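Removed: one protein chain of the complex. Kept in place: all other protein chains.
Just so it is clear, A, B and C label the chains in written order, and each chain counts residues from 1 on its own.
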Amino acid sequence: MIAIDQKGYYGEFGGAFIPEMLYPNIEELREQYLAIMADDSFEKEFRQLLKDYVGRPSPLYLAERLSEHYQAYIYLKREDLNHTGAHKINNTVGQILMAERLGKKRIIAETGAGQHGVATATVCALKGIECIVYMGEIDIQRQAPNVARMKMLGAEVRPATSGSKTLKDATNEAIRDWINNPEDTHYIIGSVVGPHPYPDMVARFQSVISEEMLWQLKEHTGKEDPDVIIACVGGGSNAAGAYYHYLNKDQVRLVAVEAAGHGIHSGESAATSVLGTKGIIHGSRTLLMQTPDGQIVEPYSISAGLDYPGIGPMHAHLIASGRAEAVSITDDEALASAYFVSKKEGIIPALETAHAFSALDKIEYDSSDVIVVNLSGRGDKDLATFIKHYDRFHK
Amino acid sequence: MIAIDQKGYYGEFGGAFIPEMLYPNIEELREQYLAIMADDSFEKEFRQLLKDYVGRPSPLYLAERLSEHYQAYIYLKREDLNHTGAHKINNTVGQILMAERLGKKRIIAETGAGQHGVATATVCALKGIECIVYMGEIDIQRQAPNVARMKMLGAEVRPATSGSKTLKDATNEAIRDWINNPEDTHYIIGSVVGPHPYPDMVARFQSVISEEMLWQLKEHTGKEDPDVIIACVGGGSNAAGAYYHYLNKDQVRLVAVEAAGHGIHSGESAATSVLGTKGIIHGSRTLLMQTPDGQIVEPYSISAGLDYPGIGPMHAHLIASGRAEAVSITDDEALASAYFVSKKEGIIPALETAHAFSALDKIEYDSSDVIVVNLSGRGDKDLATFIKHYDRFHK
Amino acid sequence: MSRIKKLFQEKKEDILNIYFTAGFPQLDSTEAVILSLEKAGADLIEVGMPYSDPLADGPTIQQSGQVALSNGMTLDILFSQIESTRQKTEIPLVLMGYFNQVMQYGEQQFFDRCREVGIDGLILPDLPIYEYETFYQDMIEQAGLDISFLITPQTSEERILKIDELTRGFLYMVSNSSITGAKKGISDKQVAYFNRINDMQLKNPRLIGFGISDNETFSTACQYANGAIIGSAYINTLKDSKDIRETTLEFVKMVRGESVKV
Partner (left out) sequence: MSRIKKLFQEKKEDILNIYFTAGFPQLDSTEAVILSLEKAGADLIEVGMPYSDPLADGPTIQQSGQVALSNGMTLDILFSQIESTRQKTEIPLVLMGYFNQVMQYGEQQFFDRCREVGIDGLILPDLPIYEYETFYQDMIEQAGLDISFLITPQTSEERILKIDELTRGFLYMVSNSSITGAKKGISDKQVAYFNRINDMQLKNPRLIGFGISDNETFSTACQYANGAIIGSAYINTLKDSKDIRETTLEFVKMVRGESVKV
């Protein structure tokens, strides 16, 4: 049985390793999140916004040309069609409603690829709430369109200039902001990471993905279960959402795809499942990339959303327990998949999602298998990167 | 009764003023399009792709903060949530299936904002068909993200370097290409313009917009009819789609919003309803901006998708007959609306669509009125323009 | 009898029809071009009304039109140029342009003025025969103007017969389905098409246009029709011309094969 316990542990992973300054915030959330989510008015508003504002259900699309190429039934769960272009908004819609009910007046968030920052800025605009987004300086450069979008939406983007100047550091800065503003501020974490109850709360908001997959697969194939679900894992929120209702169905294989950067052992990688060891990052006991002395290692991936040295505790548990298979994909493999999928299906995936597609080249499957790839986001934000590397892949 | 006649006329507008070289293509299409569209297998494939690939139905969203601001019930028809980010794909999905059934092996298209080019490149990738998109040199510059997307999708973008180097000239080039390649090529026109049967065919493919509005409004408000429908008009395809099922319901006001550029009478404008006179453009008798000598005037708008000297013959008829009200919106009014809507609703509209929003400041309505704004596309492609002018609007 | 009909009655082969854009290279070169063409031995002249958006023309003709328009050419200027030139020549003149120009001038007015200034026929490539028959045939006939329609390799036999019936003066036989100035030479496929049309025994004489640029293509075309039409190749020559008269003389000689240009 894969489940989270009372204290926020999936097996030995999870918990809430937070400074006392954050205790009231986290405790308030921990005590209330399940009750608030179970409340009828919350549920109603959440579902209505998912439908009318986000555009859910996101389609489940049988990709015929990919299916032919890979000789299997490849379905794409189209989170790229959500408002703002990725799965991230499922969670931010939920959390802004949560923040409203907790009486918060100010929202902070961290972002890597900028999708979570945009999704947060979006729901803050929707509700007229102040929004500050922390983003690594390097990510600000490589995901410029999303920075522009946040500005349009009225959010303030604050650069994180320490460490690797990427997602990890943006998260540090967001936590520091929260410590400094413990009373009126809600921190909308963008993935299934952070102290309990965040991993569980975010997974629940994202679980709408697999909730829809159940009936959509039934409609398409006659049965609820696919043979394989593939999702990329930065922190792991899109994967958590895609796996959620299948976690305890052992017949469904779960494939978690992480970024191997220039190669797993190149020293420039974010392949946490291989390189990670148990430790604490951002308030959670999980797998992370660190030195023997416990210093967190700066990760690398071409994909800002996967460029993170840890994974959510649920995924640490799924991988450690053997429930999920981890696959590591290099920058170039992901780029090749992005070009390939764009031309085969007319869908330009996000760089993060391109890693998930690459797993189709790595895993074993039968020609009768139904494989769902969670298409976590669209690639508009990555066009500059795609164009930069285009010629190298098109001789 | 608003309807097209046998020869492709809406009242005195329409027809097919084409050189003989195009006659076989246009005639083949004219003879077959209705039968093909009525065919079960076509209908089934079209509907399936709209659902699973495009992500239809697009939501009808009650914009609460806009409603409060404008003191009316403002609903947004969310064509921005379609795959590729605008209404254009409804038409290209239909036309690629049409081209397939006509046995065509090569697709050409013109594009202004690049949305139609992207939508065409997308369906060509989906079907594995060669795709060439003509685009004005100026539009290639101001809509760079869409140029990159077309490249990713495997299409060739050919610059139109004559005239104003915008949509009109791209259309000329596409027609020339078609004249040169009359046998294997289908020309996917991107709006309700061009010779009969294009205006009617494109309107029919886009009519899914108002088809959904009927039941969505019923669900939201208890009745099928809104009081007002607002849509921007470049060639007029999103407007045609949003009006279609309401054309003969005179109780529903139709508002057509065109681009006034630097001001209707500034000499830099695309306000065809005011400045246009009857004439022929791109094979259709309609309203267009021209000199007394019949030379077509180069239009101007900040919005590439509205920067066109004509309007589709349906709209010429709707306006000339008084069925639709025309509203002209300047660049700066549209920009102000883009900033306003982004911050009020968390939705960044396309520059084209921003013109439609501006009409809310211009028309009369009651506080009990249900107003649908057709949110024809998202603004990702326009971020550079928005950021360039941002400071001027945020003192 | 119209000048065009007369021409085709008197001459059955090797008819050379040359197109030029009015107002190009200079606003007032119209007369010089027409008189030089006549002098050089053209049989028929197609006067292009420059247009902002000439859909059915290639880049050469487009650009010449742009130049003409920026030189200030208008229909009124053109008509008076023709009117005065007509005093000096009896060569058949065909006006070629886009139908929007006709509409804006006022259809009836346009046709009347054509007649008045001495235009003999019209080529309006984007006026389809359906519109022609329904709205304009009577007006044009009453104005006493001839009109040429196009046929292409894709035109069906049935439709060719219809077009032949409506045409007065000569048929414009598009050599291959492509816009002016686009391709070079004449292929076997085209020859088959020419023969097919030949065998149809149409009532109108036929001129082959598109892709005719020199003596070789002109001579080949003349084997299969009453003559041919040259456009872009002549415009290109005019573009670099120092002396319209001389350039035109050399060009027509070259096309006729009477001398080779050095």
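By definition in this document, contacts are C-beta pairs under 8 Å (C-beta built on N, C-alpha and C of every residue); 3 or more make two chains touch, one makes a residue touch a chain.
Remember, it's a predicted structure, so these values are computed and weren't measured experimentally.
Asks: If I'm reading the header right, one chain is hidden. Which shown chains does it touch across the whole complex?
Replies: Across all of the complex, the chain we cannot see touches A.
Asks: Write down which of A:7, A:105, A:223 or A:394 is the residue touching the left-out chain.
Replies: A:7
Asks: Among A:180, A:266 or A:321, single out the residue that touches the unshown chain.
Replies: A:180
Asks: If the hidden chain were put back, which residues of chain A would touch it?
Replies: 7, 15-21, 23-24, 162-163, 168, 172, 175-176, 179-180, 182-183, 277-283, 290-296
What we mean here is this: only the chains that are shown with their structure count from here on.
Asks: How many angstrom lie between the CA centroids of chain A and chain B, rounded to a whole number?
Replies: 35
Asks: Where the CA atoms of chain A average out and where those of chain C average out, how many Å apart are those spots?
Replies: The answer is 66 Å.
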